[in-house]
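Yeah, one chain of the complex is gone here, protein chain that is, but the others are all in their spots.
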Amino acid sequence: MLDNWLYIGLFIIAAILIPAVAVILPRWVAPRKPNAIKQETYECGMETVGDAWVQFKVQYYIFALVFLIFDIETVFLFPWAVAYDKLPMFAVMEGVIFIAILLAGLMYAWRKGALEWA
Amino acid sequence: MISLSWYLIFAAALFSLGLYGVLARKNAIAILMGIELMLNAVNINLVAFWRYGDLAMITGQVFAVIVFAVAAAEVAVGLALVISLYRRRSSVVADEINLMKW
Amino acid sequence: MSGLEIVFLIVAAMTLSAAFMVVTTQNLVHGALWLVLTLFGVAATFVLLNATFLAVVQVVVYIGAIAILLIFAIMLTRKVMQDSTSQTNANWIVAALLGLVLFVGIAQLLRKSSAVGMMMPAMDAAVDPVVQLGEVLVSPNAYVLPFEVASVLLLAALIGSIVVAWKK
Partner (left out) sequence: MGDPINLISQWFNDLLLGWGLGEKLVAVLSLFVGAAILVTASLLTVVVLIWVERKIAGRLQDRIGPNRAGPFGLLQPIADIIKIFTKEITTPDGADKVAFNIAPVLAIASVLLIWAVIPMAATVVGSDINVGVLYIVAVGSLGIVAILMAGWSSNNKFALLGAFRAVAQMVSYEVPMVLTLLIPVLLARSMGINDIVQAQSTWFIVIAPLAGLIFLITSMAEVGRAPFDLIEAESEIVAGFHVEYSGMAFGMFYVSEFLHVWTIGALIATLFLGGWRGPGAETWPILGLFYFYIKTFVGYFLITWIRLSLPRVRIDQLLSFNWKFLTPLTLVILIVTAIVDKALAIAGAARWLYVLVMLAANVLVGWGTMLVLKTVEPNRPGRVRQEFPPRPVAVAPEAADN
């Protein structure tokens, strides 16, 4: 079984190494003439104004938050789905209750207005 | 072969690093990151005990799963507090959060 | 040394050095990126322990969600914590000592314990831990209560954090 994971480990190395070579190779092929204006951060040709940091909407955080809770709950349903053949109807209903609790959370966030962008 | 102690030492080192982070960092988010390290160290221990113990008992993995859930809840609420605090007091330094201190 | 031992040592060294960077680096975004590497190392450790389900869950939940949330939070609050100021408080030496003492203490305890030399029992290829996990998590004789309570806890966390972070 670890053989399969060895393959994945080697695949990770290959999948990082080969694109890395593709990025490094142009260092010799491509020209390299940096100058002050070229290195400026791009703002559609205007001079750069201020810092890259601007005030962000807290909404981004709220979406990431709802995602985190949903993600972890969904992940725990996977073993339930895999063991499905061995589960009695009662255990299936346990999973359904779990999903219903998830749905309740979604409804709450919806009613609260946390899912609105504006 | 790798004996249990390798994993336990590894987890202990990770836990100690996390503890240092929790105690020494100023920023509340950095403290939360330290807590994540500690929780991970605990998870390594739990899984190692499952693997080296009775394989028919899946308890170690179940505990790790519950730790995942608790870690997620802790980060969600913790960061929400930090952000709310930042909005009110413009600070994320844990030492300056002293409204309830006397 | 066997191949597995070498892999373990590489993974452990990578994880611990990344964790060290997490708690020492000045730049918090870097800290979060090092945290991603640490979490990845822990996932690799889970693979070495044959807990494959937990390994992928570690990546999905910790890297895919928790680390992202941390980076978002750092970026939302970055203005006050410019990277130039020191990130450690006055008693970091005490904290370092405490961490060291804890590590040495645990190592001492481990040296005396009988569990140290335990070896991995062989896995039964016919038993899939994922199926086992799925069964006990919803079985009334096992862990159905913690399972449902965890879901309620997550619901409470969702509600609580929306209430706290939402400005209206």
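Every chain is named by a letter (A, B and C) in the order it is written, and numbering of its residues begins at 1.
Keep in mind that, in the parts below, a contact is a pair of C-beta atoms (placed from the backbone, for glycine too) under 8 Å apart; a residue touches a chain by one contact, two chains touch by 3 or more.
Just so you know, these numbers come straight off a predicted model, no measurement behind them.
Asks: Among the chains in view, which touch the chain not shown?
Replies: A, C
Asks: Could you tell which one of C:67, C:137 or C:162 touches the chain left off the display?
Replies: In the full complex, the listed residue that touches the missing chain is C:67.
Asks: To test your reading of the contact rule: which positions on chain C touch the chain that is missing from view?
Replies: Those residues of chain C that touch the unshown chain are 3, 29-30, 33, 36, 52-53, 55-57, 59-60, 63-65, 67-68, 71-72, 75, 128, 130.
Asks: Could you list which residues of chain A touch the chain missing from the display?
Replies: Counting over the whole complex, chain A touches the hidden chain at residues 1, 3-8, 10-20, 22-23, 25-27, 29-34, 38-44, 50-54, 56, 59-60, 63-64, 66-67, 70-71, 74-75, 77-78, 81-85, 87, 89, 92, 95-96, 99-100, 102-103, 106, 109-110, 115-118.
FYI, only the chains that are shown with their structure count from here on.
Asks: Return the distance between the CA-based centres of chain A and chain C, expressed in whole Å.
Replies: One centre to the other, that is 18 Å.
Asks: Which integer distance in Å separates the CA centroid of chain A from that of chain B?
Replies: Measuring from centre to centre gives 21 Å for this pair.
Asks: Counting only residues that touch at least two other chains, what does the list for chain C look like?
Replies: 4, 48, 50, 53, 57, 61, 65-66, 69, 73, 76, 123, 132-133, 137, 150-151, 154, 157-158, 161-162, 165, 167
Asks: In chain A, what residues contact two or more other chains?
Replies: 58, 61, 65, 68-69, 72, 76 - these are the residues of chain A that touch more than one other chain.
Asks: Touching chain C in the complex: which residues of chain B?
Replies: It comes out as residues 1-10, 12-21, 23-27, 29-30, 32-34, 36-37, 40, 43-44, 47-48, 50-52, 55-56, 58, 61-62, 64-66, 68-77, 79-84, 86-87, 90-93, 95.
Asks: Residue numbers of chain A touching chain C in their complex, please.
Replies: 1-2, 5, 9, 53, 56, 58, 60-62, 64-69, 71-73, 75-76, 78-84, 86-87, 90-91, 94-95, 97-98, 101-102, 104-105, 108-109, 112-114
Asks: Contact residues on chain A for chain B in the complex?
Replies: Those residues of chain A that touch chain B are 58, 61, 65, 68-69, 72, 76.
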